[in-house]
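Only one protein chain is missing; all other protein chains are in place.
For chain A:
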Amino acid sequence: MKDFATKAKGAAIDIKGVSKHYGRFKALDDVDLQIQPGEFMSFLGPSGSGKTTTLNLIAGFTDLTRGEIRLDERSIGNTPAHKRNIGVVFQHYALFPHMTVAKNVAYPLQQRRVPKPAREAAVRETLAKVQLQDFAHRYPSELSGGQQQRVALARAMVFDPSVLLMDEPLGALDKKLREFLQLEIKRIHRELGSTFVYVTHDQEEALVLSDRIAVFNKGKIEQVGTGMELYTKPRTLFVGQFIGESSVLRGAHVEDGGAAVFTINGTPVRAARPAAGEGAHVILLRPETVSVHGAASDAPEGANRLTGTVTEALYLGSGVKYEVTIPGGTVISARMANAERLLTIGEEATVAWQPQDSILLADDGSAAQM
């Protein structure tokens, strides 16, 4: 066991009213976020939405325009980056090309004047954690992308930082390696107990890794929650569409009997609750709540029904996946357990779902298909 530091427990991060302006451009606009000690928090959002900016503010690479960031109750606004004791893993690895793997990993310990024996032991132990013990004497350029990223991870965690920031660390790697390293990162998070903040634009990655996800859009956080919360109870159309697969239905809507009713292609389509607030609303559907039937009479009792043409029918083994295009061009996707018969493309079909599965959201003008 390392003897130079007691095992770090994760720190709480409190981001309060933080803004970052570049000239007149607001890269971050009045963001609030509380991250729990030891939590795995992902920042998810499209490119340019302010994820890296937030990470850089926490790391101390940029100064904030307004607001405050606290690390375990301690405001860190005036603490320079090298005194924050926060580990950072960069998308571009940022390994020191003139140092071997072992020297790279020893670097943060050297800065902290850890004596040589303890340093060497810690380097060996950490390299073993990322399964690179046999590569200690290689130079970064002699490693594959995945190996380099593991060195970067080892270097960022060898000094037991209370917070580990990762900016799209797997972005440059192929899918298979990415999935493998996701599991590694999750395991390391469990072992270390530090607070992890992980930036990604890949919603699947965010779902696999995180305790909670903060969804960024245009310099603001739209919603913070567990993957399940974001998937089943998105608060905005942007979040609903960014996480998971979805179909969006638009149409004139009225309130009727304490619930919103939309008229789509002349057919009434119900939600289970009234629309909150003014303005246009839409219905968002998750594919697994939608069923597709060859005959309208097969649709379950009390369900919303729309008719259309099957434009995609895929047999997936574990189930079937359909896309049904209704008149007007809207595509509704559905995912069902195995049906008795696979509908064929071009066939007339009825899509059906229960009113409580209609996710009612204000129309914020997000693109209908992503």
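Side notes on the structure shown:
Just so it is clear, contacts are C-beta pairs under 8 Å (C-beta built on N, C-alpha and C of every residue); 3 or more make two chains touch, one makes a residue touch a chain; residues count from 1.
Basically, contacts and distances are computed from a predicted model.
Here one chain is missing from view; checked against "Sulfur carrier protein ThiS (Thiamine biosynthesis)", "OB-fold protein", "ABC transporter permease" or "Phenylalanine--tRNA ligase beta subunit", UniProt names that protein "ABC transporter permease".
Among A:90, A:135 or A:322, the one in contact with the hidden chain is A:90. Touch with the chain omitted from the figure is made, among A:10, A:50 or A:140, by A:140. The chain omitted from view is touched by exactly one of A:22, A:61 or A:180, namely A:61.
The chain not displayed touches chain A at residues 59-61, 80-88, 90, 92-98, 107-108, 111-112, 139-143, 145, 148, 155-156, 159, 172.
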